[in-house]
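Apart from one protein chain that is not included, each protein chain of the complex appears where it belongs.
To keep things simple, chains are lettered A and B as they appear, and every chain counts its residues starting from 1.
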Amino acid sequence: MPEKFVTRGFVGRRESAGTQANRIPPGQHLVKDFPVLSAGPTPRTDLAKWTFRIEGLVKEPAQWTWGEFQKLPAQEFVKDISCVTKWTKLDTHWRGVSVDILLEHVELDRRAAFVTAFSDGGYTTNVPLPDLIDGQAFVAYEYEGKPLAPEHGGPARLVVPHLYFWKSAKWIRGLRVMDKDVPGFWESLGYNNHGDPWKEERYTGD
Amino acid sequence: MKRTLEWQIATVTAIKPETAEVKTLTLRLPDWTAHRPGQHYDIRLTAEDGYAAQRSYSVASEPERIGEVDITVERIPDGEVSPFLLDTVVVGDRFEVRGPIGGYFVWDGSVGGPLLLVAGGSGVVPLMAMLRHRAAAQVSAPARLLYSARTYEQIIYGPELDMLAGLDGLKVSYTLTRQQPPGWKGYGRRIDDAMLKEVSAPLGRDVLAYVCGPTALVEVAADGLERVGLPADRIRTERFGPSGT
Partner (left out) sequence: MSEPMDDELVLDGNAAAGALSEIYGDDMTTVLAECGSCGQVDPIGGLVAFVHAPGIVLRCTACATVIIRIVHTPKRTLVDVQGKRIPQPPTGT
């Protein structure tokens, strides 16, 4: 690997981690803002037409309208999040419904092992089922006390904070329960099927 | 003509303030290749710990200036690279560059005219390379520049544009969208179809249009030019990211 040419005086706009350093996964740096990254145009879904669905290897699919979804038991979550593009943001505040609660409304087939999250605009991402349960994931519709903004995935997005944030599908419309791990939008082009930031599982084969 | 795109180390030989938030850096390139006006260079900055940032900057200068290129940098508030280039870099500093890049948003004298250039803010930079080349190569095809800026003080290259407009066949029209100085005789509103019709009509139906600036302005201008009669395949666009205040 050729030696990098160091540019005099350049440090980049990075926050010093200081006492928080142990909360920052390897190769990441701290940010205070909330960068917007997107693979496509921001969908603008009419809430009157919005539904959230759990389908696939379940006995009966479950589906909620926006009004019904809002009536599900919701919680406040405070989480650290890490993007594969190397920024980490600490103590992000969300409100939403735990995936555990959503899965209570379906009966999982015994072959169920993986989930494909699917979104408006065609984005998909694959997550192993064990990474979505036991309080590890939720569908969020509020961020920092306000309705989730469209550029950050509103009206609702998946949040799986212990994995790289490309797994936290914006504009989510449902979860498809599978017996196979089917690479999603970024996974099919070189990103890791699992995505644990503490093991730096960024790319396929990491 | 295939060329492998390689990084080389450029040296800053001059820095010129253009406006309060804009400067032009002259870069001497050991492996300079004549660019086509409209092309850009990628710049890569690497910190001591290996953290790197990369950005693209349109070449502002004409290819007739051998061995060096000018890039014009506008401050992006809270940006990572522009504050570094504007506040930290001094003459003699070096950084990695790669280019020239691009083949779609380019114009040179051999392409012909008439030429309609529409600029929003720092989108004027690649269009300035086209106008400087047009003057250096003494291209006779008529040209017009419609330049949208927020205020008079934010116009980049003002005196030089006045000088070029005094030469053969170039007309420059400004529209100041936020504030106009007393006695202002130019346009004073966002670009719209009526304005586009006025600036393009004298150039006739063979006109080639190049539109560059923030995405929203480029969309409005390109759609507008089609509505006033330019064929879509005679309109080329380049969108810059979010710009400064």
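Odds and ends about this structure:
Throughout what follows, contacts are C-beta pairs under 8 Å (C-beta built on N, C-alpha and C of every residue); 3 or more make two chains touch, one makes a residue touch a chain.
This one's a predicted model, so the numbers in the text were calculated from it and none came from an experiment.
Within the set B:98, B:190 or B:234, the residue that contacts the chain not displayed is B:98. Within the complete assembly, A:189 is the residue of A:47, A:78 or A:189 that touches the hidden chain.
Across A:34, A:50, A:66 or A:203, the residue that sits in touch with the chain not pictured is A:203. Residues 35-44, 83-85, 121-122, 151, 166, 186, 188-191, 202-203 of chain A touch the missing chain (whole complex, contact as defined above). With the whole complex as reference, residues 1-5, 40, 42, 56, 98-99, 101-105, 214-216, 219, 236-242 of chain B touch the missing chain.
Keep this in mind: only the chains that are shown with their structure count from here on.
If each chain is reduced to the centroid of its CA atoms, chain A and chain B end up 38 Å from each other. Chain contact summary for the complex, chain B toward chain A: residues 7, 9, 45-48, 50-53, 78-80, 84, 88-89, 93-96. Listed in rising order, the residues of chain A touching chain B in the complex are 4-14, 29, 33.
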